[in-house]
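Missing here: one protein chain of the complex. Every other protein chain is in place.
What follows is chain A.
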Amino acid sequence: MAWRRTTLTCAVVGVLAGRQALVGGSRPVAILAVALIALLWLAFLAVAQRRIQAMGVPRPRALSPRAAMAAAWCTVVLGALGAGVLR
């Protein structure tokens, strides 16, 4: 549930970021920003989905450091991208 909740939060922030990018019209840069945001969300979704599947056993292994890093970096890059599309 925690991974699903976090993916949902990421989706909401991604929508806000996409809206931010498109406020000034659909210029090529804005379209590129939206595509990058969508890719970031998909990456986050893939990490979450893998982890949810890995937890479907009676004694799940601990989260791998690589997955934790990937999820955190998706968030950081989303923030950096957001700073780039501010009006």
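Just so it is clear, a contact is a pair of C-beta atoms (placed from the backbone, for glycine too) under 8 Å apart; a residue touches a chain by one contact, two chains touch by 3 or more; residues count from 1.
Convention: contacts and distances are computed from a predicted model.
> Looking at UniProt, which of "Branched-chain amino acid ABC transporter permease", "Chemotaxis protein CheW", "Amidohydrolase" or "Putative membrane protein" names the chain we cannot see?
Result for the unshown chain: "Putative membrane protein".
> What residue numbers in chain A mark contact with the hidden partner chain?
Where chain A meets the chain not shown: residues 2-3, 5-6, 9-10, 12-13, 16-17, 19-20, 23, 55, 59-66, 68-69, 71-73, 75-76, 78-80, 82-83, 86-87.
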